[in-house]
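One structure follows; several queries about it will come next.
Of the protein chains in this complex, all but one are displayed in their positions.
For subunit A:
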Amino acid sequence: MHSSTQHRARRALASVASATVLALLLAGCQASPDAASSAPVEGGTLTYASGDAEPSCLDPHVGGNYPQALLAGQFLDSLVSRDADGEIIPWLATEWSASEDRLSWEFTLRDDVTFTDGTPFNAEAVKVNVEHLKDPATESSTGYLALGKVESVEAVSDTVARFTLSAPDSALLESLSMPWLAIESPAGIARGMEENCQAPIGTGPFIVDEWVKQDHVSLVRNDDYNSPPADAKHDGKAYLEAIEWRFIPDSASRYAALQAGQVDVLDNAQPDTIASAEKTTTLAHLDAPRPGASNRIELNAGAAPFNDPAVREAFIRAVDVNDGIESLFFGSAERSYSPLSSVESAGYSDESLFGTDLDEANTLLDEAGWSEKDADGYRVKDGERLTLDFPVSTNQSIPAEQSLFEQIQATAKQAGFDVQLSLLDLSSWYGVLAENEYDLVSAPYTKVGPDVLRILYHSDGIVPAPSGYFANLSQVSDPQLDDLLTRASEISDNDERSDLYEQAQKIILEGFHILPLYDQQNHFLLSTEVKGTRSMPTVSTPTFYDTWLAGK
């Protein structure tokens, strides 16, 4: 009886509510012009201004970097996606299950999706894509790495694809959600790399129409689109007719073009332009921190002086980060105290470890044997100055971040650290890291999910890749940490997985291996006429599937 009363009450409430909504809607239709303009409008071309380097190949399987992901998200779909809460949700695959030993995964696929060249999407297509990613001739880096534990894919039927793994992989679904592992037409892949790089073929809401190198990529709408991810705001084809994707490397020019109405959206918005845009009524700001690691300075524990934990702690006590972030980023970046991005639900942060205390820094250094100072005020031990080499990539660190490093250099000097900043282009920077000639370094790393911790902090990550690249730049080598990270990467239970990652992050933070700064900055500015744009909760690239242009 109790329940039926409740039921009736709820029904009554519901009818009142729906009547109110209806009344409001009617009122809106008649009176308010706002309500009319909030209904999506079909048509129009969106002009996007990218500050990233122009990709050398539009197929994100080849190489696999962020500029490729930005574009690929508009014309390729993936097997799964991730929602705003971090849950994996259906996309081209409707459901999935793992075997008891977690070495075999079966994905059930949509049976009504077709690539834009007419090729049907099916289990065979998934198999071809995985094989394409794993083939050395594809020259894949990101996708290849993410599929490290996948041995083979088998088409059980048209709509069921079975993945066979060499070891359990708790990050498999997160990996498959990334645009670098998106699904392309097998017929498109078969055309060979040169043609496929020029215009990859997917099942996505847009189609690559033309790529004029050094100028723009033209995307046109896929009128037959029927496969949006589960969290999209509408069904069917996109509202926009076309996207013009332009490459405008200079930040000030990009912003001037947005102000002049030459472009509708820009990426890589710098703190000064964000602050300026927020004062206008015609521009909107989309803050889309990237997943994976936070932006942090790594302290190289693999060599002196940072092989001494006391010196690492002294450095962290000495430097003042917060004032710099406040003054240089105009409120566009929030201080982080975690190894992981704030979009990762498994992130653990501990502010108490990162207080500034110059006296404490001085005491720690005195006790660590760096008690004398030379004529320039820098500490010395056995005739060696307390020098910290800090190579900075001008491609990866924006000007505001470079200035922040200069402030860090200045505050570290007060404790007697001689921080040697060197600004380098990307190739030279990787060269210096490969030669192990650094004490401090800031290297962004984008990946969906907390498994990025294993890549960055497992001792396996100190072993360089054939190109000389290694991911564990703080060179943490701790068997207990290794064990936690390995177990977390294989475990099936989500809570246990989060718990293991929390313990791992504690070890990293408490060992003073990193100085977290803020999330990986990823800011977009849009004309307020651009409506309905969101960033994908996978790698935070904006999607223009739900976007429409108002007032045109």
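As a working rule, contacts are C-beta pairs under 8 Å (C-beta built on N, C-alpha and C of every residue); 3 or more make two chains touch, one makes a residue touch a chain; residues count from 1.
One rule holds for everything that comes next: contacts and distances are computed from a predicted model.
Visitor: Tell me the UniProt protein name of the chain this structure doesn't show, selecting from "ATP synthase gamma chain", "ABC transporter permease", "LrgB family protein" or "NADH-quinone oxidoreductase subunit K".
Guide: Answer from the record: the omitted chain is "ABC transporter permease".
Visitor: Among A:42, A:151, A:223 or A:250, which one is in touch with the chain left out?
Guide: Per the contact definition at the top, the residue touching the missing chain is A:250.
Visitor: Can you work out which residue in A:432, A:491 or A:507 touches the chain that's missing from view?
Guide: Final answer for the missing-chain contact: A:432.
Visitor: So one chain is hidden, and I want to know which residue out of A:383, A:466, A:479 or A:551 touches that hidden chain in the complete assembly.
Guide: A:466
Visitor: Of the residues in subunit A, which ones touch the absent chain?
Guide: These residues touch the chain not displayed: 49, 53-57, 62-65, 68, 136-137, 139-142, 144-145, 193-194, 197, 212-215, 246-250, 252-254, 256-257, 259-260, 262-263, 395, 425-432, 465-469, 471.
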